[in-house]
Each structure stands twice: as C-alpha cells, then as structure tokens.
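Here's a structure for you.
Of the protein chains in this complex, one is absent; all others appear in place.
Which chain is which? They are A, B and C, in the order written, and residues in each are numbered from 1.
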Amino acid sequence: MTAIGKTPPLLEVEELNVTFPTPQGAVDVVRDLGFTLEPGGSLGIVGESGSGKSMTSLAIMGLLPPRATMSGRVRLAGRELSGLTDRQLRRVRGDRIAMVFQDPLSSLNPYYTVGTQIEEAYRAHRQRVTRRQARRVAVEAMERVHIADAARRVDHYPHQFSGGMRQRVMIAMALCTEPDLLIADEPTTALDVTVQAQILRLLTEVRQETGAGLLLITHDLAVVSEMTEEVLVMRAGACVERASAERLFSDPRHPYTRALLDAVPRLDDEVGELRTVHGRGPSPAAGATEGDER
Amino acid sequence: MAALPTQPAAAQESAPPSGAGGAPPPPRRGVLRALGRDPGAVLSAAYILLVVAMAVFAPLIVRMSGWGPYEFDQTAVNPDLGGVPFGGWGGAGGEHWFGVEPGSGRDIFARIVYGARVSMLIALAATALTTLLGVVFGLLAGFFGGKVDWVISRVMDFLMAFPALIFMIAILSALPAGNRAVLLVVVISLFGWPYLARIVRGQTMSLARREFVEAARASGAGRATIVFREILPNLRSTIIVMTTLAVPGYIGTEAGLSFLGVGVVPPTPSWGQMIASSVSWYSVVPTYFAIPGAFLFLLVLSFTVLGDRLRAVLDPQGVR
Amino acid sequence: MTPAVPGPQVLLTARGLVKEFSVRGQGGAFARKRVLRAVDGVDVELRAGQTLALVGESGSGKSTTARLVARLLEVTSGTVEFQGDDVTRLSGAALHRFRSEVQVVFQDPYSSLNPRHTVERIVTAPLVYQGRSVPGGARAFTRSLMERVGLNPDHSERHPAQFSGGQAQRIGIARALAVGPKVVVCDEAVSALDVSVQAQVINLLRRLQREEGYSYLFIAHDLAVVRQIAHRVAVMHQGRVVETGDRDALFASPAHDYTRALLAAVPRIRPEWEAARRARARTRETADGKRETT
Partner (left out) sequence: MARFLIARLSGVVLILLLVCLFTFGVFFVLSPDPAVQICGKNCTPELIERIRTNLGLDEPLLAQFFSFLGGLFAGRTYGVGESATHCAAPCLGYSFQSSQPVWDMIMDRLPVTATLAVGAAVLWLLAGVAGGLLGALREGTWWDRGAMVVALSGISVPNYVFALVLQYVLVVELEWLPFPGTVTFAEDPGGWFQNYLMPWIVLAFAYASVYARLTRANVIDTLSENYVRTARAKGLPRHQVIRRHALRPALTPIATVFGMDFAGLLGGALITETVFGLNGVGKMTADSISRNDQPVIMGVTLLAAFFVVVGNVVIDLLYTALDPRVRVNSA
C-alpha cells in the first residue's frame, strides 16, 4: 500500500489476472502479475510471443476484447482504475494515460486526415475547444515530434506518410493531452533499424520534456536495455524476474532470463553454440503454437 | 433485380475476400459433427433430403398417392361454382392429399412432387455449370493476371452490367420452346457464373501471392501443377460454401421465370408456375397458393441456412 | 571461422544485376507508368560451403536480388552464373537441374507451407515437381529428413498449423534439403521467429552447413543475426551494394557511411553489463565443473 506522506506511485498493478476463452477451454493469459512504476519512471516489460505482455498493457487501459475477463487492481497515482465504470475510465484514457501501438499503418484511420485524428484526442478531454484551437494544438504536437512542414502535412491522410512518420503521428497524438503515463506496445517492431533508432530517441526526448512515465512492451532485450531503468521479464503470462536494468542484464537470476540473454545474437563478437532456452515454451498454453502475438 | 434472386445470395454479400483459408481443413468428421449439433443445419438438411427423395422417387410416390401430375379429375371440382374444388382446404383429403387445382382438377400433391424434380434438376445443373465456369475463369483470371485477367474481368463486368432477369426473359421468350429445361440452365448459368468467378478470382489472387506458391515455383513446379496441387485444395472450402449458397439462388430464379411464364413449359409442373396460376384463386382457394409457396420458401431457406452454417464451420474468414 | 586460405571455389556469381518494376500510377489502365529500379547493378559471389549475407533495410532490394539469383524473377539485365554456366535465361530441363541445385527457405513459416498439405507432401514436393523419384519411399524419406532438422518424425502426417513457428520453419528447411541442393537461399528465414527459437534455427543452419557443406545466400535486416551466421557480408541500400567484406572486418571497421549508420542504429545491450554477465556465467560453470569432478 502507499506509504503515508509519500506521493503515491504513478502506476500500481496488483494480482492482475486475464483469462481468454478458447475452444480448448479458458487460457490464463496473465497470471498474478504485480508491479509498480514511480512517477516519471520507466519500466520495460519483455517477453516472447504469447508471454502476455501486450494483454497486460491492454488490461491496464481497459481495452481488453469483450470476451476476455480480468481481475486484480490497477491504480494510477493512487486512484483505483479497475473499479471505474467505462464512462469514468474513458476520462482517464487518452488524458492521463496515452498509448502507442505496434503497427503504425493500421493504427490510424485511413478515412481521416492525421490532423483530425490528433485534434480528436485533444478535444475528447478538453471542453469548449474551438476547431481553430484544436488544429493549432495538432500542428504543434506534430512539430514537437519533428514532422517537417507540419502546417501543411496536418491535412494529409495516413497513407501519405511512411511507417516512421506515422509512428511520430501516434506519439504526437498521445502527447497532446500531456499524459502522466505513456504505454508503448512494441512501438518500433514494424520499423527499420535506422527509423527505430530515431523513434526511440524521440520517446526518450519526450519523456525528459514532459516528465511522463514510460511503460515499454517489447520482445527486443537490446531495446529495453537502452530505454528503461527497470525491466520485468514475462513468460507464459507470469513475471519470472523483475529488477533494475543494470542488475538484470549484468546478473540475471532466473534460468529463463539467463537462457534468453544467451540466445540474443550480439553484434560485438562471435558467440559459440547459442545456448537455447529449455523446458516449456514462452506461451501459457505450453503446447500451443507460438502465435505472432509478440 | 435482386427481388428475384438471380445473383446467388453469397455473391451479393461477399465483402472483399479477406485472405485465403489459411487454417488447415477441419477434418471431414469435425465438419459433420459441428453441423450435427446445429439444429438449424439439421432441419435444413432433413428438408433438403425430403425434397431430393421426392424428386428422385416421384413416379413411385405418385403411384402410391393415386393420381399422376397430368391426370384431370373433373369429379373433384364443382363445375357450377367455376371449378372450385369440393370440400374444404381446396379438396384435400384421402383421394387428393393436398387437394386439387381449381378448374383443371389436377392432383396438387403429384404436381408438387414432380415440381420438386424440375426445380432441383435445373437448380443443381445450373449450380454445377456456374461452379465449373466460375472456378475455371476465376482461377485463370486470379492466377495469370495481366491481359488474361483484364479480358475475363471485362466479360464479367459486361455480364454483371446486364439486367439479368429481363434479358433471360427476352432470350427465353425469343427462342423456341423446345427442351426448355436445358435452355433455362444455360441462360441462368450464363448470367450466374461471374458472381462465383469474382470470388474465386479474389481468393486465387491472394493465394498466388503466398510464399508456398513461390516455393513450389522455386522447386520447378509448372503452372498447371501449382494451380491444381497447391492452389485448388485451398479453395475447396470456399467452393463448397459458394455452391451451397448458389443452389437457393437458382431455385428462386427457375421458379421466378416460371412464374413469369417463360420458365418451364406447361404441362410440366413447376412450383413457380403453380404459384402463378394460383394468383387468380388465392382468396378463394388459398391452399392452392400456400402449398407450392411454402415448399418453395422452405427449400430456398434450407439451402441458405445450410450454406450459412457451412460457411461458419468451413471458411470462417473467407467468403463473408 | 574466417577462412584464412584463399577460400573454396566460387559456386554462384551474379554480375550487374538490374531489376525494374513498372508501377502503374493510380487511375486505371491508361495512367502514366512509373519505372521503379529495385535492383541497380548488383554483383554477388557465393563460395562453396560459405554463407554470404545480403543485409539492408526494407526497400534496399535484398529480397529482389535473392529472387533474381534463385531465378524466381526474370532479370531486367545482368547475368547469373552457377558453377560456371550461365543460368540467366535457362529454361526447361536445364532450369530443372538448376532448381535441384538451388533451393529457397522463406520468411513466414505459415505462409510458405501449404496449409492443406501434410509434412510428407510438402517435403517430397520438390522431388515430385522435378519428376524425380523419392529415394526409399515418401514415408521413410520424410522421417529421415525430419530427424536431420530436429523434428519428431512421427509427425509426418500433420498439417503446418499444428506446429510452432520454429518447427514450421524447420519443415521449410527440410523441404529445401529434399533435392540435395548446393545453395540454399534463406530469405529472412529467422526474422519471424522469437529470440529463443531463432537461436535454435541458426544453430541448425550452421550445423547443416558444417556437416553437409551447403552454401547459404542469407537475406536479413537484423545485423546481429548476420553476425552469428555469415562468412561474408554485402550491405545493400536503395538497390545497390554499398560495401562487401568479410564479416569480422566489416563489423569491426565499416568503410561506408551507410554501414556505419546502420551499425550505430542497432540497439545494443550495454557492453559493461554484458561483460559482467558473462564473467558471472563463467565463474558458475567453473564452479559447477569443480563440483562435478570432486
């Protein structure tokens, strides 16, 4: 529980469980997951396909598909979220917590200009905003994420932007309400390595500028090591190890973490026979095929 | 003119195919078991089997019921009341199970049974022909693309641009009445195949882009081998769903054409024709209209429901 | 494993490869046609028993180059020679012979295996397509191949969807080996796999090369993976090879700016953490070693 007098953690997740009905019976996609994130802090949740990391982020945002069931508590800055009605939760979503998704192409609505979609995020949480004001906020947000010629490009459609540019639009959309927490679910997986580097730099820059906390979901251990102070390793829906990045990467305790780190191909030198991960596969339904849920 | 379903229902609703059947084929047992648990599918299949049995064993059934479809039983109709059948319910009773046609006095039950034969034969023949044409042209256009695709697509656009119903009527009314059934099948299929071809073309195009086709080509497979060994098996579910949904469309079309008097030539019975001739009597002898109407509606409904359930089991994300 | 001796004889060479695609502008059949040059004068040299990696970002032309070499695409200009013979315009029986010498493994395990075929049909297909008999009967042949790639031979009657991503990719590899090729073109063969499974498949490819002498033309965007498997590396950018060299030389001191930028952009686990982790791992192993001998 929050210590008296101390400001409450930005995000507290306790005993989070998510189950999914499948033809072969219910599958626990997230099992008894708990962690906290201090204001302005950053936590990387890393795991392979089917480890339940994306489901965790969706559960926190209350965006689970209708069929899924969730239990446990989620608190944002001391305020209980899991008990809220959808209407109350909506006031938090997109305002206090903003999210960036993996596939920039399909995460933006092809029928509307990027400007309209950014304005929409802003107007959803600010009353009595004139169209001109909202548009100015959209252009500013685009400039903040270094989109050249923002004033003109605000009226372009998503299909007129490259993958990297579209991801910048997503980040601009998340920023325009000055959220306290930014959740990024595999933000750079679909991007080329040079573009990924730019987007990761942008995320770091944005965090320094706004002081927002970052919850980064990814399968890429190298990305996590560069981006977040804390790391949580997930496997088959559960947390196998949580530590500061330094401690986890230099002294991994759990055998799965060790095997995972051994399996990561490195740039600097030849690795002998890559030690492979033994025992159960990463996904909860052990025999299930590794879907590409990564 | 969708009121008369010239286009099979599935074709009209098909959203752009969202990707070929990627999932493995549900084993035949699985499919039958899934359908077996579904009351809608079971009832539909039962009714279809009943109608098929009626069509196949028509001569036997008619011998049992006592009256052939072409025999006039003047004793059953009351001449001074303008030929209204004696007794209630359009004269239905021991002698004539479903009653008799007002005026001519022909046994309705026998005509329903023989009518089943006509509509099933024509509908199944038309479905077979359109499926054949649809799959062949769909495969050609989808797999080869380029000029072949352009030509076939323009022919399909042309045929689909046509008000099929009016044109079928025009052709049928212009041509001599000889072996009308074959002509009906040909004309219906002429306008029906593009709807199947369009869906097969879409699915073939997305399959042809899949890497397992490229892998086959990399192993030296010729075009024909790729089409028949690699692509066709993946179209099986789609084709099964398409044909099941095409049958009701064609049953409706045959009945509609007969209703308009250009379908099956009397005295060969057809449900559509019976309904047409029942129009003038429908307030006096409602059963004469209700019986063929019900049989027709239930048959079309059964095939549509069966097709819908098959689609849900076989090809969930394929043809919508 | 850098070859000190002048190196085994050259198996496959390509000179001045060019591939142009005509991209139809929007607006139906009469729109103006734009010509896109995906591959713009590329030379490739693959030596027996070695792996040449073509690395680059999306749109660099690496996959197109591989398809040109494997004769899956017609060359706009340039030549492809295999064991000294010009195979650029080959057709008929000669092309068939070439097909049995050069095989391809694709990126997406599920898209590259026909969902309706069993493993046996998939693996024996290349022989059937080339009109060759299956030595020792389909069942036995399939079982032995499956063992060679580390799959359970009892599963030869299953369909691809019943396997995990890593296992499905092994089927793809088995299919490539069925005709006893000299060259295997791996087009992003491990990109779609999770880290742990990726390591297993890389190990498999290296073992097969060591034991059975295959040459690989390895297409990848992940430089770390290339580091683990390639002998020589060709870096491609916008349809051209900007730099070629032996792996260690190229990674240690990249000559071309683009290569440098690419290497710099790849996220890395901090070297000091990595060194600390390996040091601890070694002390643990020596400790285990001592305990076993006492």
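Methods note: a residue touches a chain if its C-beta (ideal position, glycine included) is under 8 Å from a C-beta of that chain, and two chains touch if they have at least 3 such contacts.
From a predicted model like this one, the values you see are computed outputs, not experimental measurements.
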item	value
Per the touch definition above, residue among B:D38, B:E95 or B:D308 touching the missing chain	B:D308
Candidates B:G82, B:P163 or B:G222 - the one touching the absent chain	B:P163
Residue of B:A126, B:V300 or B:V313 in touch with the missing chain, whole complex considered	B:V300
Of A:A121, A:A212 or A:V231, the one touching the omitted chain in the full complex	A:A121
Residues of subunit B in contact with the chain not shown	1-5, 9, 12-13, 15-16, 18, 154, 157-158, 161-163, 165-167, 169-171, 173-176, 248, 252, 255-256, 259-262, 272, 275-276, 279, 282-283, 286, 289, 293, 296-297, 300-301, 304-305, 308, 320
Subunit A residues touching the omitted chain (full complex)	61, 63, 86-87, 90-95, 98-99, 101, 103, 106-112, 120-121, 124-125, 156-157, 159-160, 170, 173
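In this section, only the chains that are shown with their structure count from here on.
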item	value
Chain located farthest away, centre of subunit A as origin (C-alpha)	B
Rounded Å distance between subunit A and subunit B, as computed from the means of their C-alpha atoms	52
Cα-centroid distance, subunit A relative to subunit C, in whole angstrom	32
Multi-chain contact residues (two or more partners), subunit C	161-162
Residues of subunit C touching subunit B in the complex	29, 70, 72, 95-96, 99-100, 103-104, 106-108, 110-117, 125-126, 129-130, 159-162, 172, 175, 179
Footprint of subunit C on subunit A - complex, ascending	48-49, 192-194, 196-197, 200, 219-223, 225-226, 245-246, 249-252, 258-268, 270-271, 273-277, 281-282, 289-290, 292, 294
Residues of subunit B touching subunit C in the complex	21-25, 150, 210-212, 214-222, 225, 229-230, 233-234, 236
